[in-house]
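Apart from one protein chain that is not included, each protein chain of the complex appears where it belongs.
After this line comes chain A, so read on.
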Amino acid sequence: MIINIYINFFMTTISSVFKKLDKQCALIPFITAGDPNLVSTSKALEILDQHGADIIELGLPYSDPLADGPVIQAASSRALKQGINLNNILDMIKMTSSNIVAPIVLFTYYNPVLNLGINNFISAISNAGVKGLLIPDLPIEESDYIISVCKLFNIELILLLAPTSSHERIIKIVKQAPGCIYLVSTTGVTGQKSELTAQLRMLTQTIKEMTHKSIILGFGISTMEQIEEIKDWDINGIVIGSAFVKRLSCSFPDEGLSKIKDFCTAAKRIIIS
């Protein structure tokens, strides 16, 4: 137990990934835990880790995924239909996280956290080896307590910014963000194609000028052309979600795994080219 804790503690953290990559953009795939099943999720984590992922975002399936579009909604409900719960998922992470280098960021809606109790939840995911936490329906106003608990357990809580955030909110969020800042690239839910406008690029620059904290961009990034375009923006990471989830959720798990391997490899090749 104690040994385990120390191993976790010295493993890669989210910020150390950005530091190591320096100016290069981190590749951050998102997959939904338990879709199509937990064994394949574990394999997927290893495959992504070996084929270019720098950080991996793992979505906890939830009954009411408000911020998600049809692809991730469907993945979530497929996972839940199998009766998968947080306990199974954390067991899987515990087994897998020591085999992979890329740190895991857990993506969850707030209700499952509240339901278990904030302290219990953070402690449990930390014990499983999770390094970061993203809660899309928890605005900065409600985050104080959870930020303090996350600090205790060496979990980086990632805060979100949106193209619609007011200047005052941007200042507040940038200041209070304990780790990196996740800029939502489009108004809307996951899986809708982002426009990647000049306005958005300007917003990333505005934030960059305000802080040294890392910025990652996500929501609606699914094609190689988009990656090609934004890798030269001055940002620290690109999150790709529905594009991975769609490929992975094949009726034949091995086929899905081979598809995400190819996609991840190709995405990485573009980033480093």
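Criterion: a contact is a pair of C-beta atoms (placed from the backbone, for glycine too) under 8 Å apart; a residue touches a chain by one contact, two chains touch by 3 or more; residues count from 1.
Definition applied: contacts and distances are computed from a predicted model.
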Omitted chain (choose from "N-terminal E2 ubiquitin-conjugating enzyme", "Ras-related protein Rab-20", "tRNA methyltransferase, has a role in tRNA modification" or "tryptophan synthase") - UniProt protein name: "tryptophan synthase"
Touch criterion as defined above, residue of A:Ile31, A:Ile47, A:Ile104 or A:Leu138 at the omitted chain: A:Leu138
Sole contact to the chain not displayed, among A:Phe30, A:Tyr62 or A:Phe107: A:Tyr62
Absent-chain contact - pick from A:Asn87, A:Gln176 or A:Thr197: A:Asn87
Residue, one of A:Gln50, A:Asn127, A:Thr211 or A:Thr265, that touches the chain absent here: A:Asn127
Hidden partner interface residues of chain A, rising order: 1, 5-6, 8-9, 62-64, 66-67, 69, 73, 77, 80, 85-87, 109-120, 123-124, 126-127, 136-139, 141-142, 145, 148-149, 151-154, 160-166, 169, 173, 184, 187-189, 192
